[in-house]
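All protein chains but one are shown at their positions in the complex.
Let's look at subunit A:
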């Protein structure tokens, strides 16, 4: 169960490992300008799994490529593990020696694995070690160790084409770890995989994060990825980060798009004769039978319109949309009761013309302070 290995979850420190400030990337081609990144400030703390989510074209890919300077930012700075990479880069378009050395300490995994088809699995993992200049014996030892770590000890002599997608990504991860990086960049690592394999790869990333204290920056377009492994998340739209924070913080933020997307609830909004509220559970409150307490204490009938519960970053969290009979004014006391229990309560607004039936509409939620 995910809940169990979370007990050991204490790798996150306050030390920033990846920091970007004012990161801007403008692509110019044939007189046309496209702004892929528009002043992105990203702060990833040591030991955390940080997810950047957004639709395709939001700039996620540019962002992660700017972190190890595979793409040169047009403006802004990137520092990784206390080193200002933008300063190392030099002025030419080619990577300086210092930048290359810094890159070798940042692992990267790719959506399409990017394994060399002409090399065996073991030789693929040895590639970064060859670049680092290790001797043959050292390379071999390290590669076998890493294969063991990702659970592919028996595939050393296979060629990538003989592996399944999940196995290929495990090789990709082992290869990314070869240089003993402190930071792992994951570029849609699970997007080409089926749900089952996605889960196993995410679990591997989570385990590596905890065992090695590895900081992981991942970009994805799948909410489930953020939900199952991320400590913190940022939402990107049109080259900007529109929301960011730890998952718990995001959940506690009224009207958070990310929270709504993580826990989509549906159902009609408040009307003349009913009050619809969204209740967000996290921490202790998630384990308390608050709804039945509410029902018994105030003797009211509660309908559950929609609910989503899950474990996020090791904690039980969830959202529920419930309907209380009567107008909002009549329900002030029960709502107060819910807040007293440590729950975050947002009233689904009646002012909105259309009923809030989709997660997108949850921005209509009335801003109500949490507890």
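Some observations on this one:
Please note the rule applied: a contact is a pair of C-beta atoms (placed from the backbone, for glycine too) under 8 Å apart; a residue touches a chain by one contact, two chains touch by 3 or more; residues count from 1.
We take it that contacts and distances are computed from a predicted model.
As stated in its UniProt record, the chain not included in the shown complex is "Methionine ABC transporter permease", which appears among "Thioredoxin reductase", "Ig-like SoxY domain-containing protein", "Phosphoribosylformylglycinamidine synthase subunit PurL" or "Methionine ABC transporter permease".
Among A:95, A:251, A:277 or A:317, only A:95 touches the chain that is left out of the view. Contact with the chain not shown here comes from a single listed residue; of A:112, A:203 or A:240, that residue is A:112.
Taking the whole complex into account, subunit A touches the unshown chain at residues 68, 70, 93-95, 100-104, 106, 108, 110, 112, 114, 116-119, 127-128, 130-132, 158-162, 175, 178-179, 185.
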